[in-house]
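What you see is the complex with one protein chain gone and the rest in place.
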Amino acid sequence: MSKLKLGMVGGGQGAFIGGVHRMAARLDGDWELVAGALSSDPERARASANDLGIAPDRSYADFNVMAEAEAARADGIDAVAIVTPNHMHAAPAIAFLERGIHVICDKPLASTQEEAKAIVAAAEVSEARVILTHNYSGYPMIRQAREMVARGDLGKVRFVAVEYVQDWLAAEPAHDNKQAAWRVDPAKAGGGAIGDIGTHAYHLAGFVSGLRCERLAADLSSFVDGRAVDDNAEVLLRYEGGAKGLLLASQVGIGHENSLRLRVFGEAGGLEWSHEEPDLLRFTKLGAPTCLLTRNGAGATADNSAASRVPAGHPEGYLEAFANLYRESAALIRDPEKASKLPDLDDGLAGMRFIAGCQKSAEQNCAWIDIAAL
Amino acid sequence: MSKLKLGMVGGGQGAFIGGVHRMAARLDGDWELVAGALSSDPERARASANDLGIAPDRSYADFNVMAEAEAARADGIDAVAIVTPNHMHAAPAIAFLERGIHVICDKPLASTQEEAKAIVAAAEVSEARVILTHNYSGYPMIRQAREMVARGDLGKVRFVAVEYVQDWLAAEPAHDNKQAAWRVDPAKAGGGAIGDIGTHAYHLAGFVSGLRCERLAADLSSFVDGRAVDDNAEVLLRYEGGAKGLLLASQVGIGHENSLRLRVFGEAGGLEWSHEEPDLLRFTKLGAPTCLLTRNGAGATADNSAASRVPAGHPEGYLEAFANLYRESAALIRDPEKASKLPDLDDGLAGMRFIAGCQKSAEQNCAWIDIAAL
Amino acid sequence: MSKLKLGMVGGGQGAFIGGVHRMAARLDGDWELVAGALSSDPERARASANDLGIAPDRSYADFNVMAEAEAARADGIDAVAIVTPNHMHAAPAIAFLERGIHVICDKPLASTQEEAKAIVAAAEVSEARVILTHNYSGYPMIRQAREMVARGDLGKVRFVAVEYVQDWLAAEPAHDNKQAAWRVDPAKAGGGAIGDIGTHAYHLAGFVSGLRCERLAADLSSFVDGRAVDDNAEVLLRYEGGAKGLLLASQVGIGHENSLRLRVFGEAGGLEWSHEEPDLLRFTKLGAPTCLLTRNGAGATADNSAASRVPAGHPEGYLEAFANLYRESAALIRDPEKASKLPDLDDGLAGMRFIAGCQKSAEQNCAWIDIAAL
Partner (left out) sequence: MSKLKLGMVGGGQGAFIGGVHRMAARLDGDWELVAGALSSDPERARASANDLGIAPDRSYADFNVMAEAEAARADGIDAVAIVTPNHMHAAPAIAFLERGIHVICDKPLASTQEEAKAIVAAAEVSEARVILTHNYSGYPMIRQAREMVARGDLGKVRFVAVEYVQDWLAAEPAHDNKQAAWRVDPAKAGGGAIGDIGTHAYHLAGFVSGLRCERLAADLSSFVDGRAVDDNAEVLLRYEGGAKGLLLASQVGIGHENSLRLRVFGEAGGLEWSHEEPDLLRFTKLGAPTCLLTRNGAGATADNSAASRVPAGHPEGYLEAFANLYRESAALIRDPEKASKLPDLDDGLAGMRFIAGCQKSAEQNCAWIDIAAL
């Protein structure tokens, strides 16, 4: 089976998430990186392309040029990965969608709702798809959790508790920290903790519970002196059908590297998953002992095993979960009728409404916001 | 050193917390249980007293009679433990306070604010003290956490996350479950999860952080069909000086037996404690690896060691923490000038304001409530 | 029910295990400490007795005098706790047995096999019993583990892995460390790690598996410079019926406070218990997910619940497990026909053979030793 061809916008030397996308794309051998507009700095773009074995004529200084050139080639890219800061998602996404090239976009979808809506408009008239890398949804145990909720193992869901706590922004970042710089700039990021990690938590809660959130109330803080975006968010959630949720996103939680934790409590059972032990899912039936379900282990569901690569007990992690999105993207592109669990434009819009809702609620002293109306 | 004499109101056969108080009182040999009004059912009161080696003439059918008789004896009780359901705290507390007998009262202080205020009024004209058994504050690692915050190990506190999640009330309790019956009866309990476990969490957050809460907003739920009290509470907290907090109290968290977890995040460090590993305190200085501080172990503070009984690595638990309150109560009664960390009437009133604040906020769709004004 | 009367030999000011015995004896209200020969130093004996509320005329300078005096009193002690260093167990044990007073003796039974055999000889002609405080066998989850093995939940047991690793003796102890001093003196202790913690591990493995050990081979080390006893022991065990075992006892395992861990693997299932989370038992049926069984929780066996005091999720620990031995001793003395799980003289002798076997094997370069023959 020949490999699909991938292009990349962003992700030049010194970037973080671009490298993650590339490893994820490589792991299963479905993709080949053949083109890129890896940096807005032409010199860095060239050097980065050379590092990555991209042919010089497919290293572009500009994503518009790239979109046009790749669309024109017989061996042009099948999809483009957009791994730029949030405010740089919309323009390239639209450029590639307009040429019918699939877009694999980092989250959140954009830095403003206007940009997000522009992407949607472009997608509506394109045959290409948008896939959003809410990578935590690629974990095998998250897939199993979703299946278990869907098949009723927990009964009716009552309450979802989700948190993403990290500490790398607990103080003013160093001047040369590229990753941090745009994330604490409201014009580039669009939001702070709510956008960078809150949207992940929010997506995960919905992905597993199968519930749609209707309203939220948020208390946002900027604890670090001089920080222009939120770095701590407490969000009350109300889901359709009476379920509730609680979301905590914090970038000042000293002692937590990247602690994403999800709990779902239903009438008949409860589930707990933590990013710190991603191959484990704790499941408790009302009145029974807690069971430790494992990746590809005893009691694994079909979706768990399908998302696994190695036997139970050999830890898989972040890159493998991310790679599941690339593997499934390849499968979807090869067979567009295939059912998919991939995060898509709807998820991207939901995330943008979550960000906007949190900001609006915070402006109104934590008032309830109807997010469907945003 | 001769033992102090303890009486007990409530705690007859079939009760739970009465037995806990008795074990806690016995552990260090400071107390001797010599009198009781153990049940409102005279037959049960008598049988219970007999089980416990209480002399027949000091087994009372009525706490008023007991208060009067014991106050009149030369060898009368030094203190009374009140271990009845919440709505039965105020009357006996007042009866004993009026006779100058110290009161060790289970939490919350009462089932209504009116009752609580009546206790305060009685205490103001009594020489006796009221000690409230917020027993989790007796854990050695909680004592160390408090010390570390107070001496500045975390810098200025930004955020406190506390939760108490349990599952024993996740479904309608059995008819003969005495412990559950009054707890889900609003007239007897005064509140549901917020009162029974939320007040513990709330006290602990304040005890360790040293911060006073000013405002709160609460979303209360009653997930179990037909339940007349809350069984799940999400509470946003605002502390003096700009710190914030998040409190979750749930009795429907299937998979959690009694998961009390506290995290305190400051500008310079973070702490984490969990009831599931009570001898452990995770401490992280900004930019340094997490350290595991242990009960009576390397790095133990004075308060940690003072609250410990056995060497590091030999687990202590719930009863030992509870017993610390009894040991310290004895020390305080013997030396009323002694500095004390014991929860007192102020803590009791704070807990009542917390309950009232949560209920008022919930009635107003999660509006912010100024709890000092309650 | 009136309390049983307890005497104590050893356990004066500055001692460790004496205080543990007293707390354990107090917790359930079955015992009253009324007499003692608490120290060989008369002044310390008097002061210690006074601290503990023992009447001056029942504070003895000599255990022989105490045995005689107590046996002569109408209200004499029912049992004596012997909490002296190992080489001081036999003489008092024999003295009390000869007067028909029950003996609750710290482990190991003695410092030499000769002493142990002398105790047995005394016990054979006495109506009194000897109970050995292998306290870890009092943990509720250990009781459940034993029950589960006995009723066949694991199928035929194949392999037992047990370890007790601690680090408090990883360097030369301070001069004034009374606890350490006699433990590293071969004349007083009789053995090092093998006696102090190895016998606990060995007893626990047999208690849970229900198997009798036939042969062992041991590699003993004294890693600390100048140490005259072993501080690290690796022991291969062969049980009756073909099962095997592996025992590690180490006092130089830096990072382990008191890590006692037991695993039992059978043909149909496996169990794992760790002293660090004593309320938890991991159980895995072949081909099924691991379940977390808890103290007094879902799936608790009768013996688990009987050994528990508080609801699931409220941690119990070392003192509660120790107290179970005192509670059961009281029950046994009150009803000598009652079935008992208490460690007894046979366990004590087995422990002495274990120590002797390890030492003999080590002298013979880890040769196999038939321990029944010792």
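Things worth noting here:
So that you can tell them apart, the chains are marked A, B and C in the order they are listed, and the count of residues begins at 1 in each.
Here, a contact is a pair of C-beta atoms (placed from the backbone, for glycine too) under 8 Å apart; a residue touches a chain by one contact, two chains touch by 3 or more.
Only a predicted model underlies this, so the values are computations on that prediction, with no experimental measurement involved.
Although one chain is not drawn, the whole complex shows that of C:Lys244, C:Lys341 or C:Lys360 it is C:Lys244 that touches it. Note that of C:Gln144, C:Ser209 or C:Asn232, the residue touching the chain absent from this view is C:Asn232. Screening B:Gly10, B:Gly297, B:Pro315 or B:Gly357 for touch with the missing chain picks out B:Gly297. Shown as candidates are C:Arg129, C:Arg183, C:Arg282 or C:Arg295; the residue that touches the absent chain is C:Arg282. For the chain left out of this panel, the touching residue among C:Asp167, C:Asp279, C:Glu320 or C:Asp347 is C:Asp167.
Interface residues of subunit A with the unshown chain, by the touch rule above, are 1-3, 16, 19-20, 22-23, 26-29, 51-53, 166, 168, 256-259, 275-278, 294, 297, 309-320. Residues touching the missing chain, restricted to subunit C, are 154, 158-159, 161, 167, 170-171, 217, 219, 221, 223, 232, 234, 236, 244, 246, 248, 250, 252-256, 263, 265-272, 282-286, 290, 365-366, 368 (touch as defined at the top).
In the full complex, subunit B touches the hidden chain at residues 287-294, 297-299.
As a working rule, only the chains that are shown with their structure count from here on.
With centres defined by CA atoms alone, the chain at the far end from subunit B is A. Put simply, the C-alpha centre of subunit B and that of subunit C have 35 angstrom between them.
With centres defined as mean CA coordinates, subunit C is found 55 Å away from subunit A. One finds 42 Å separating the Cα centroids of subunit A and subunit B.
Multi-chain contact residues, meaning those touching two or more other chains, occur in subunit C at positions 294, 297.
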